[in-house]
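Below is one structure, written out as structure tokens, with a few remarks after it.
For this view, one protein chain was removed and the others were kept in their places.
When the chains are written out, they are named A and B in that same order, and each has its own residue count from 1.
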Amino acid sequence: MTPVQIYTPYAARLQELRVETRDVKTLRLVFQDEKVAEGFSFRPGQFVELSVAGEGEATFCLASSPEEKGFVECSVKRVGLVTEAIHRLDPSALVGLRGPYGNSFPLEQMEGRDLVFVAGGIGLAALRSLIKVVLAQPQKYGSILILYGARSVADLVYLEELEQWGSRKDLKTVLTVDPGGESADWKGEVGFVPAVLEKLNPGRKNTTVITCGPPIMIRYVLAALDKMGFDPEAVITTLEMKMKCGLGHCGRCNVGPLYVCKDGPVFTYAQIREFVEQII
Amino acid sequence: MRILERKTLTDFLENRLADGEIIAPVEVEGRLYFRQLDPEKGLAELVWPAADPLSVDFTVNSIKEFFFPRRQELYEQRPDGIIPRAAPDQKPRLVLFVRPCDARGLTILDRVFLGEMEDESYRYARQSTTVVGLHCLQPDRHCFCTSLGGGPFETEALDLALTPLEGERFLAQGITEKGEAVLALLGGKEAGEAERKALEQLRKSAEAAIRRTIEVPDPQTMAERFDSPYWGEVSRACLTCGICSYLCPTCHCFDIVDEGYLRVRCWDTCSSDTFTRMAAGEDHRRRKRSRYRQRVYHKFSYFKESFDTHACVGCGRCTRHCPVKIDIVEIVNGIATAATAGSPATPESTSAGAKR
Partner (left out) sequence: MKDSALRKAEAIAQKAASERQKVADRQKASERQKAALRKTAADLLAQKAVDLVIGYGRSSGGDVVPLFVSRVEEAQALEWNQHCTYNLVCYLTDPEVVGSLERKEKSKAGKAETRAKDADKAGNARPAAGKVAIVVKGCDLKSLVVLQSENQVQRERLTVIALTCPGVADETGRLLAKCEGCPPDVYNPRGELCDLVVGEPVQRPGGESTGKQSGGPLSDPENQDSTYCDVEEIDVLNPAERRELWDGYFARCLRCYACRNVCPLCYCKECVFDQHDPRWVSPAAAVASNRSFHLIRAYHLAGRCVDCGECERACPVGIPLRRINRKAARVVEESFHFRAGLDPEAKSPLVAFANEDPQEFIE
């Protein structure tokens, strides 16, 4: 039988394996084939399947901006077999990369609106691509608020970027850690992300909220946004699900009538409201 | 429509076997399976359909595995590079004596594998295969194809349709261009009015012989009963094995695993307790009831939302081969009268039998 070409990955070389936290690293990958490197394009929100020889494949959202040419980045939290293997990669190791798959954030619909990004832990990786694209052309959008929290100071990712964003005048950045996770010199908020969100009480008129984080955080953030009266069509999240093929064939990420890999991973709250309790 | 003598068919098949592949029902230790015929044995192993309507001979497997293999090598990923698998030559292939339900299963797989993201090996398999169908003279007590848009004398996805007649003869109809071409090669006598009448008669009696009807509730009814305690009751006996999924002509879930450096695609089942488990242990279908419910909803609600057909052809294999005879017709038919979520919960251990 003919091999199934759609499952065969590109070869990509590891250019950098940056330590973010004790269990998160960011990979910078360069396609081995120049033609692929030139032709590879994606939209913020899409994901890829990364694979390590002999270990398997796993799903990661693209965390770099599509406008950054010559490389792509993914951030990986060490939770199992494949992610462990990724963390232990040698410098300039070869990995497999398949994609980009999935839908993307509705950038056009976000233009002219106030944007509120709410992220927790490694969930910021899923939004980083979008944030970079937005911040490259902030004039297209209204006010921008980034609320980001983690369990503790040591669990915050993208410290360099957080600092850059924090020093910009055209957006507001609020960082928080869970109670007990603050350090002696912590100057940010202390509180769970949903609670801080309620405290910040962003206006809901002409506002789009984009959120990603651990399932439990998403659940409470969505509930808080509901309480604050946000239109479910204007609340966007990106879901994580066990995936294998990544392109709508194998059935693994099927939840309700949707395939997270094909109809998502970006969804509005309105789309997933009916069955969100199943998965979060 | 032509009348073919068995000898005509035999000669034709022997010719095809010489430079192509034939997949047909073969008997192994008392059970029938679709298998690739061994050219060295010729047609000796092929099991011919009995014209005797009382003889029931269903294959254990469907023809799914010849288009969507149980195990398929995708490529090698070595530390120093990706090596795609070389494509072996695919000889022209004939699948013989396929019942209309199994053939219809292909159309459902087509919607998945020939969609926006096309599975090339599946397309190649479909293109290189001629599907020669066999009309079903005698459905058995588990069959329910007619209530799902199929039927024992349907021709969907068939290239050529054969109907067994008395005296080891067959009526043959070309359904597609491919089938017409085969019919031209076969020759045979042109069928007359008597044969057309016989065909109609056989069709009517076969359809009448289908004793079971599945009544799939509308999506609203299904949605209202998603959280019903009904799912705990009806799934209680389920062993969460893979028989129903693997024998089903339409089930297509799969896994991708590493065998050393070889990456391989293999069948998987949503019944399995590891199907939705994530690396850090999260699992939104931890319980058997959630998985059994998923099976029913995927086949009889979700799939239709995307693809305008239910993912079931009514072949009855799932019940026929289930080790504890879980009856999907009974379960689907019971949904409409099941308690909706939020109604006073029946005691957890209510037996499904009480409702009958």
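A few remarks follow.
In this section, a contact is a pair of C-beta atoms (placed from the backbone, for glycine too) under 8 Å apart; a residue touches a chain by one contact, two chains touch by 3 or more.
Everything quoted here is computed from the prediction, not taken from an experiment.
In the complete assembly, the contact with the undisplayed chain comes from B:227, out of B:118, B:227 or B:282. Touching the missing chain, out of B:78, B:111, B:178 or B:236, is residue B:236.
Contact between subunit A and the unshown chain involves residues 56, 80-81, 277-278. Subunit B residues in contact with the hidden partner, per the touch definition given at the top, are 28-31, 33, 60, 70-71, 141-142, 212, 227-229, 232-233, 236-237, 239-243, 246-247, 255, 257-259, 264, 266-269, 272-274, 287-289, 319, 321, 323-327, 329-330, 341-342, 345, 347-354, 356.
Keep this in mind: only the chains that are shown with their structure count from here on.
The geometric centre of subunit A is 39 Å away from that of subunit B, both derived from CA atoms.
Listed in rising order, the residues of subunit A touching subunit B in the complex are 1-11, 32, 51-58, 79-83, 93-94, 96, 215, 240-242, 244-245, 247-252, 254-257, 274-275, 278-279.
In the complex of the two chains, the subunit B residues touching subunit A come out as 69, 72-75, 77-82, 84-88, 90, 112-113, 115-122, 124-125, 223, 226, 252-258, 260-261, 263, 265, 268, 270, 275-280, 282, 284, 290, 294, 298, 301-302, 305-306.
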